[in-house]
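The structure under discussion appears below in the form of structure tokens.
One protein chain is absent from this view; the other protein chains keep their places.
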Amino acid sequence: MIEMAVVGYGYWGPNLVRNFSECDDTRVSVVCDADATRLARARKRFPSVEGVTDFDEVLRRPAIQAVAIATPVRTHYELARRALEAGKHVLVEKPLTMRVDHAEELVALAKKNGLVLMVDHIFVYSPPVLKMKEIVDSGKLGKLFFIDSVRINLGLFQHDVNVVWDLAPHDLSIVDFLLGKLPRALSAVGGAHAGNEIEDVAYLNLDYGDGLIANFHVNWLSPVKVRQMIVGGSDRSLIYNDMDPSEKIKVYDRGINLGEDPEKRRQVLISYRSGDVWAPNISNAEPLARLAAHFADCITHGKTPVSGGESGLRIVKILDAAQRSIKAQGGRVML
Amino acid sequence: MIEMAVVGYGYWGPNLVRNFSECDDTRVSVVCDADATRLARARKRFPSVEGVTDFDEVLRRPAIQAVAIATPVRTHYELARRALEAGKHVLVEKPLTMRVDHAEELVALAKKNGLVLMVDHIFVYSPPVLKMKEIVDSGKLGKLFFIDSVRINLGLFQHDVNVVWDLAPHDLSIVDFLLGKLPRALSAVGGAHAGNEIEDVAYLNLDYGDGLIANFHVNWLSPVKVRQMIVGGSDRSLIYNDMDPSEKIKVYDRGINLGEDPEKRRQVLISYRSGDVWAPNISNAEPLARLAAHFADCITHGKTPVSGGESGLRIVKILDAAQRSIKAQGGRVML
Amino acid sequence: MIEMAVVGYGYWGPNLVRNFSECDDTRVSVVCDADATRLARARKRFPSVEGVTDFDEVLRRPAIQAVAIATPVRTHYELARRALEAGKHVLVEKPLTMRVDHAEELVALAKKNGLVLMVDHIFVYSPPVLKMKEIVDSGKLGKLFFIDSVRINLGLFQHDVNVVWDLAPHDLSIVDFLLGKLPRALSAVGGAHAGNEIEDVAYLNLDYGDGLIANFHVNWLSPVKVRQMIVGGSDRSLIYNDMDPSEKIKVYDRGINLGEDPEKRRQVLISYRSGDVWAPNISNAEPLARLAAHFADCITHGKTPVSGGESGLRIVKILDAAQRSIKAQGGRVML
Partner (left out) sequence: MIEMAVVGYGYWGPNLVRNFSECDDTRVSVVCDADATRLARARKRFPSVEGVTDFDEVLRRPAIQAVAIATPVRTHYELARRALEAGKHVLVEKPLTMRVDHAEELVALAKKNGLVLMVDHIFVYSPPVLKMKEIVDSGKLGKLFFIDSVRINLGLFQHDVNVVWDLAPHDLSIVDFLLGKLPRALSAVGGAHAGNEIEDVAYLNLDYGDGLIANFHVNWLSPVKVRQMIVGGSDRSLIYNDMDPSEKIKVYDRGINLGEDPEKRRQVLISYRSGDVWAPNISNAEPLARLAAHFADCITHGKTPVSGGESGLRIVKILDAAQRSIKAQGGRVML
């Protein structure tokens, strides 16, 4: 049984306390938050948990083996670093940090101290994304041609970052999970409309080489909520619609037929074929429960997390490059 | 009654012959196509029409006042130029030409000779787009923040151009109709997957200044057909879904509330409000019939067409800039 | 080549002329309609066709082997009877007749004279319904439990019958095609709201025995257009949505698990399982072209039509019983 502290009891913290409490291999002994009102709320809902306002108090207790950090993004680096230095395993909310060098430092520190560093890329543990990964890995889609991701809605959920840092980590971590590598370059554009400098609409275009481009639309001003990703392949294509209550993943047995004749190809004499559509059954298991179990498993058996520091670092590198491209008004940035 | 010739009897030509035949103010006396089989087909369907294979034959006849050109894009400039030189009014399929200087020459020539030059930006005459224009002009949406356009499907319809020149003119002409001006800059990326150099997936991002960005996704490889445009404004937003059989335009009385306090704005303390949705009734009048009547009206009364050479030129400028940006891998191009 | 006459050139007649003209094995030499304006329209569109106002003229010509009747329902019996007596094969619009005895007489007459009598149950020749039939016959659905059919929209298309006689023949002929038998009983209710005695909303409930019930909702007052049929089975279920542009048939691998234990069954301790959804690719062949070819094939090779007089008679029996049940305010009528 791994004893844990959850740091930050705002929007996401209660979910962490609940899931790590219900997990067979972990228990939450401490909740840490500077806000006493929040601690009172935590205590009321989880009477067996102790509330502390001082993070040092968490670090001082040897019984606490692991720390889950759900505080504002700008504090991630400092808190995670100090926890790793104190010999605690660490789970951090996405994105891992706000700076690439900070993320690199955390990854190196975890490695040096033999500790698990994991990022809460929650979608990577969700049933539809696991099904996508299974389908992509099976080769059923053929060669990947393009990925088109749309995550738009009205309103924002983070208060210290722009729409790219708030929403894109979800989709970037999904694509990172599917492909397991950095793009070679990207370009991004964005707009700020609320009278401040914080972008609320943005488009990211990632070039993964070998013909594969991935585009991301993130938006806080959309009148409708869309959560959709198209993965287009040479043999089949897939659509992941997270808003569909019953058919979140659909595989389309459709595509273009490339002629053998180079002359015809030059003339774009391409035909296409239509085929069946298949929507696999998707479990409704809770992603955070699976993440909690995986975190415990990595700690106990020295495994490398699916969403470890390395993937967290790749996402931060992409976010950082996107930010620079937006400031350069869409210029291409190499990664 | 304006006597006309239709040049090119492929995919679109029959629709032009039918609509200009049914229009009260025009009649089609000649169909011109180099392919005798096509002429036979035209003659069978429209027995009163004469078929000629030689374009000069069309130009030589003084009775023919106007020419509608529905040939491959690469031939538009030559045919339109010669028709204007011969004193004929001209309607050209979209896009107007493949080169900016060619489009400029046609615009200047039409002006010099006092002739109507019109581009077949068909959507500009469609009931849902006219409704959009009415709503945008009414100021109901407030200040425009972003436009997001998606036109994707499986398969291609043009054989001598890429997906940008094939599909984007539709959406660019709609946005040109709404805004009536060129963007100040754009960036674009694209990918070619069919073993040739012709892009089949592309994204265009247009910067209209004053915070307004317009993004266009065009794609020949999508397993599903989407034809959608979101127009996001400060007061309300609008979605045009051309695939919806009954509610093509929806106006959402939703948005963000900007605080008066600059300090709060800096902290992104934005609230948002939810409101009613309204789908105005949209007529199902045929756009091409309206275009035909408008072409005749412009000729008869010396009016400037809604989709005249000037707007055709703006679209060609955008397409040309997009092509250059794609070749430069997403670099920003000024317009 | 079978020479044909098409009788009635209103809403559906032009489709019959076009399809029997394009069919390799038939040609239309005569169109018969009492209305000279309609004949002029037919002649303009189909210059090779002769127009006659007198039905006797059609009957007198020995060269005419077959007659397609697309006149108001109340005239079907008289025209079909006289054509069969004159030795012509007959295709009749749905429903076959307005009275059961009339339908029986036509079936007997066709049999006696060795002629083909076919009803234009057009959906039976449509690709999605053929796919349904294939799936039902394959046994994939298991034992059929229920059929729920909804065909509702705003407005009416027939002027001499109520909504039951207008819309229900489509769905009844589909179910007749799937099951090939009469229900043992039915009950029906309806309402008339337009200030006349003609029902514009109705529900039919057919009892096919062995636990299978089929319900039909037909409605001319619905603000939305729905064309949907659910076929629920013990192993899988199927939904046919004719309004879906791309996935008209969906097979759901879902159902209830019946316990073996009778005690548990009595207590309704039923679990259910969720599974994949599969949307087979559906061709977009034109149903009427297939019907025309089948009619010709039946005439040439003495085959029994899929939608022959017998199935037309079964549909009339159901419609007649439904009408009697409605007048009896929902009473059960045996068939």
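To keep things simple, chains are lettered A, B and C as they appear, and every chain counts its residues starting from 1.
In this text, a residue touches a chain if its C-beta (ideal position, glycine included) is under 8 Å from a C-beta of that chain, and two chains touch if they have at least 3 such contacts.
Here the structure is a predicted model, which is why all the values come from computation and not from measurement.
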{"item": "Hidden partner chain, touching residue among A:224, A:289 or A:335", "value": "A:224"}
{"item": "Contacting the left-out chain in the complete assembly, out of C:113, C:222, C:246 or C:281", "value": "C:222"}
{"item": "Contacting the left-out chain in the complete assembly, out of C:213, C:289 or C:335", "value": "C:213"}
{"item": "Residue touching the undisplayed chain, where the options are C:148, C:244, C:286 or C:310", "value": "C:148"}
{"item": "Hidden-chain contact residue, picked from the options C:2, C:198 or C:318", "value": "C:198"}
{"item": "Residue numbers in chain A that touch the chain omitted from display", "value": "47, 224-225, 243, 245-246"}
{"item": "Sites on chain C contacted by the missing partner chain, in the whole complex", "value": "145-146, 148, 152, 154-156, 159-160, 185, 187, 189-196, 198, 200-201, 203, 205, 207, 211-213, 215, 217, 219-224, 230, 232, 234, 236-237, 239, 252, 254-256, 258, 262, 265-270, 272, 274, 328-332"}
{"item": "Residue ranges of chain B at the interface with the undisplayed chain", "value": "246-247, 253, 274-281"}
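As a convention for this text, only the chains that are shown with their structure count from here on.
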{"item": "Inter-chain centre distance, chain B versus chain C - centres from mean C-alpha coordinates, in Å", "value": "43"}
{"item": "Chain A and chain B, separation of their C-alpha mean positions in angstrom", "value": "39"}
{"item": "Of all residues in chain B, the ones touching two or more other chains", "value": "224"}
